[in-house]
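Presenting chain A:
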Amino acid sequence: MIDFSVILAGFGGQGILSAGKMAAEAALFEGKEVSWFPSYGPEMRGGTANCSVVISDEPIGSPVINDADVVICLNQPSAEKFESSIKPGGILVIDSSLFSYEPSRTDIKFIAMPASDIATELGNMQFATISMLGCLSAATGCFSRESFESSLYEVLPERHHAKIPGNLSAFDKGAAYAK
Partner candidate 1 sequence: MAIVFQPTEGLTTKPLHYCPGCNHGIIHRIIAETMVEMGILNDTIGVASVGCTYNSYEYFSCDMVQAAHGRAPAVATGIKRTHKDKMVFTYQGDGDLASIGTAEIIHAAARGEKICTFFVNNAVYGMTSGQMAPTTLLGQVTTTSPFGRDASYQGYPINVSELISQLTGAVYVERVCVTDFKNIQNAKKAIKKAFQVQQSGKGFAFVEFLSTCPTNWGKGPVEAMDWLKEKMIPQYPLGCFKGADLDLEVKA
Partner candidate 2 sequence: MAQKRVLMKGNEVIAEAALRAGCRNYFGYPITPQTEVMHYMAKKMVQIGGNFVQAESEVSAINMVYGAAAAGARVLTSSSSPGVSLKQEGISYIAGAELPAVVVNIMRAGPGLGGIQPAQGDYFQATKGGGHGDYRNLVIAPASIQELYELTVEAFNLADKYRMCAMILGDGTLGQMMEPVAFRDEEPIVTVEKPWACTGRGDRADHNTVTSIYIDPDVLEAKNVELQEKYKYIEENEVRYEAYGLEDAEIVITAFSTCSRICKNVIRQAAELGIKVGMIRPITLWPFPTKIINETAALSNVKAFLDVELNMGQMVEDVRLAVNGQKPVYFHGRAGGNLPTQKEILDKIVEISKGGNV
(Lines give C-alpha, C1' and ligand atoms only; values in the text may rest on other atoms or scores of the structure.)
Protein backbone atom coordinates (compact mmCIF):
# COMPACT_ATOMS: atom_id res chain seq x y z
CA MET A 1 0.00 0.00 0.00
CA ILE A 2 1.61 3.25 -1.13
CA ASP A 3 0.14 6.62 -0.20
CA PHE A 4 -3.39 5.37 0.43
CA SER A 5 -5.37 8.50 1.12
CA VAL A 6 -8.58 9.29 2.96
CA ILE A 7 -10.38 12.60 3.38
CA LEU A 8 -12.86 12.91 6.25
CA ALA A 9 -15.15 15.93 6.15
CA GLY A 10 -18.18 17.38 7.91
CA PHE A 11 -19.19 20.08 10.32
CA GLY A 12 -16.90 21.16 13.16
CA GLY A 13 -17.91 19.27 16.29
CA GLN A 14 -18.84 16.01 14.51
CA GLY A 15 -15.57 14.40 15.55
CA ILE A 16 -14.05 14.50 12.08
CA LEU A 17 -10.53 15.34 13.22
CA SER A 18 -10.44 12.72 15.97
CA ALA A 19 -11.84 10.05 13.66
CA GLY A 20 -9.03 10.79 11.22
CA LYS A 21 -6.55 10.55 14.04
CA MET A 22 -7.98 7.19 15.12
CA ALA A 23 -7.56 5.85 11.59
CA ALA A 24 -3.96 7.06 11.56
CA GLU A 25 -3.30 5.53 14.99
CA ALA A 26 -4.71 2.16 13.85
CA ALA A 27 -2.48 2.14 10.77
CA LEU A 28 0.51 3.26 12.85
CA PHE A 29 -0.13 0.30 15.14
CA GLU A 30 0.42 -1.93 12.11
CA GLY A 31 3.82 -0.32 11.61
CA LYS A 32 2.71 1.69 8.60
CA GLU A 33 3.79 5.23 7.80
CA VAL A 34 0.96 7.70 8.42
CA SER A 35 0.25 11.37 8.19
CA TRP A 36 -2.74 13.43 9.32
CA PHE A 37 -3.36 16.96 8.18
CA PRO A 38 -6.36 19.01 9.38
CA SER A 39 -8.14 22.00 8.00
CA TYR A 40 -7.47 24.78 10.50
CA GLY A 41 -8.42 28.33 11.31
CA PRO A 42 -11.76 30.12 11.49
CA GLU A 43 -13.54 27.31 9.68
CA MET A 44 -13.07 25.12 12.77
CA ARG A 45 -15.53 27.22 14.71
CA GLY A 46 -18.85 25.81 13.69
CA GLY A 47 -18.02 25.72 10.01
CA THR A 48 -16.75 22.81 7.99
CA ALA A 49 -13.89 20.66 9.17
CA ASN A 50 -11.85 18.13 7.29
CA CYS A 51 -8.67 16.17 7.58
CA SER A 52 -6.49 14.19 5.24
CA VAL A 53 -5.01 10.88 6.32
CA VAL A 54 -2.32 9.13 4.30
CA ILE A 55 -1.32 5.54 5.03
CA SER A 56 1.67 3.96 3.33
CA ASP A 57 4.22 1.17 3.50
CA GLU A 58 6.84 3.69 2.40
CA PRO A 59 7.82 7.14 3.68
CA ILE A 60 4.97 9.48 2.82
CA GLY A 61 5.51 12.13 0.20
CA SER A 62 2.78 14.68 0.47
CA PRO A 63 0.46 14.82 3.49
CA VAL A 64 -1.82 16.94 1.32
CA ILE A 65 -4.23 14.98 -0.84
CA ASN A 66 -5.28 15.95 -4.35
CA ASP A 67 -6.78 12.58 -5.30
CA ALA A 68 -8.22 10.57 -2.44
CA ASP A 69 -8.80 6.83 -2.41
CA VAL A 70 -11.72 7.35 -0.03
CA VAL A 71 -13.78 10.36 0.97
CA ILE A 72 -15.98 10.12 4.07
CA CYS A 73 -18.59 12.86 4.45
CA LEU A 74 -20.88 13.80 7.31
CA ASN A 75 -22.58 16.68 5.57
CA GLN A 76 -23.79 17.59 2.12
CA PRO A 77 -21.49 20.57 1.43
CA SER A 78 -18.51 18.31 2.04
CA ALA A 79 -19.83 15.67 -0.34
CA GLU A 80 -20.32 18.33 -3.01
CA LYS A 81 -16.88 19.75 -2.39
CA PHE A 82 -14.87 16.53 -2.25
CA GLU A 83 -16.61 14.28 -4.79
CA SER A 84 -14.28 15.64 -7.44
CA SER A 85 -11.24 14.85 -5.28
CA ILE A 86 -11.76 11.09 -5.49
CA LYS A 87 -9.57 8.90 -7.68
CA PRO A 88 -11.37 6.92 -10.41
CA GLY A 89 -12.37 3.67 -8.72
CA GLY A 90 -12.27 5.34 -5.29
CA ILE A 91 -15.03 5.38 -2.72
CA LEU A 92 -17.41 8.05 -1.42
CA VAL A 93 -19.00 7.22 1.94
CA ILE A 94 -21.77 9.39 3.37
CA ASP A 95 -23.85 9.41 6.55
CA SER A 96 -27.28 8.86 5.04
CA SER A 97 -28.96 9.49 8.40
CA LEU A 98 -28.02 13.16 8.04
CA PHE A 99 -28.54 13.88 4.35
CA SER A 100 -29.27 12.24 1.05
CA TYR A 101 -26.88 12.53 -1.83
CA GLU A 102 -26.54 11.28 -5.38
CA PRO A 103 -23.00 11.42 -6.74
CA SER A 104 -22.73 12.71 -10.27
CA ARG A 105 -19.72 10.56 -11.02
CA THR A 106 -20.10 7.00 -12.21
CA ASP A 107 -16.45 5.98 -11.90
CA ILE A 108 -16.51 5.83 -8.10
CA LYS A 109 -18.07 3.48 -5.60
CA PHE A 110 -20.77 5.10 -3.46
CA ILE A 111 -21.70 3.91 0.04
CA ALA A 112 -24.59 5.57 1.86
CA MET A 113 -24.69 4.28 5.42
CA PRO A 114 -26.89 5.40 8.36
CA ALA A 115 -23.93 6.22 10.62
CA SER A 116 -25.81 8.57 12.94
CA ASP A 117 -28.67 6.09 13.32
CA ILE A 118 -26.15 3.42 14.30
CA ALA A 119 -24.71 5.85 16.85
CA THR A 120 -28.15 6.76 18.23
CA GLU A 121 -28.97 3.09 18.58
CA LEU A 122 -25.74 2.54 20.54
CA GLY A 123 -26.47 5.59 22.67
CA ASN A 124 -23.40 7.70 21.81
CA MET A 125 -23.30 10.13 18.91
CA GLN A 126 -19.51 9.93 18.83
CA PHE A 127 -19.92 6.44 17.38
CA ALA A 128 -21.17 7.80 14.03
CA THR A 129 -17.68 8.45 12.76
CA ILE A 130 -16.47 5.19 14.33
CA SER A 131 -19.00 3.20 12.32
CA MET A 132 -17.70 4.93 9.19
CA LEU A 133 -14.15 3.92 10.12
CA GLY A 134 -15.48 0.34 10.32
CA CYS A 135 -16.77 0.73 6.81
CA LEU A 136 -13.44 2.19 5.68
CA SER A 137 -11.50 -0.67 7.20
CA ALA A 138 -13.74 -3.37 5.74
CA ALA A 139 -13.94 -1.76 2.29
CA THR A 140 -10.23 -1.12 1.81
CA GLY A 141 -8.17 -3.00 4.39
CA CYS A 142 -6.12 0.14 5.05
CA PHE A 143 -6.04 -0.99 8.68
CA SER A 144 -7.53 -4.01 10.42
CA ARG A 145 -10.19 -4.24 13.10
CA GLU A 146 -7.56 -5.76 15.41
CA SER A 147 -5.21 -2.82 14.96
CA PHE A 148 -8.07 -0.42 15.54
CA GLU A 149 -8.96 -2.18 18.79
CA SER A 150 -5.35 -2.39 19.97
CA SER A 151 -4.62 1.21 19.14
CA LEU A 152 -7.66 2.31 21.17
CA TYR A 153 -6.30 0.52 24.22
CA GLU A 154 -2.93 2.07 23.61
CA VAL A 155 -3.95 5.64 22.90
CA LEU A 156 -6.97 6.21 25.12
CA PRO A 157 -6.39 7.01 28.78
CA GLU A 158 -7.48 4.12 30.98
CA ARG A 159 -10.56 5.94 32.29
CA HIS A 160 -12.00 5.78 28.77
CA HIS A 161 -11.33 2.06 28.22
CA ALA A 162 -14.87 1.18 29.31
CA LYS A 163 -16.09 2.85 26.10
CA ILE A 164 -14.00 0.66 23.82
CA PRO A 165 -16.49 -2.23 23.44
CA GLY A 166 -19.11 0.33 22.33
CA ASN A 167 -16.66 1.70 19.78
CA LEU A 168 -16.08 -1.78 18.44
CA SER A 169 -19.83 -2.47 18.10
CA ALA A 170 -20.14 0.73 16.05
CA PHE A 171 -17.11 -0.27 14.03
CA ASP A 172 -18.61 -3.71 13.27
CA LYS A 173 -22.02 -2.33 12.33
CA GLY A 174 -20.35 0.10 9.97
CA ALA A 175 -18.21 -2.64 8.47
CA ALA A 176 -21.38 -4.39 7.33
CA TYR A 177 -22.06 -1.57 4.83
CA ALA A 178 -18.77 -2.11 3.01
CA LYS A 179 -20.30 -4.34 0.40
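Picked so that all candidates are chains of the complex that A comes from, given by their letters.
Here is the rule we go by: a contact is a pair of C-beta atoms (placed from the backbone, for glycine too) under 8 Å apart; a residue touches a chain by one contact, two chains touch by 3 or more; residues count from 1.
All values reported here derive from a predicted model rather than from experimental measurement.
For chain A, the touching candidate in this complex is 2, chosen from 1 or 2. Residues 3, 21, 24-25, 28, 33-38, 40-42, 59-64, 66, 155 of chain A are the ones touching candidate 2 in the complex.
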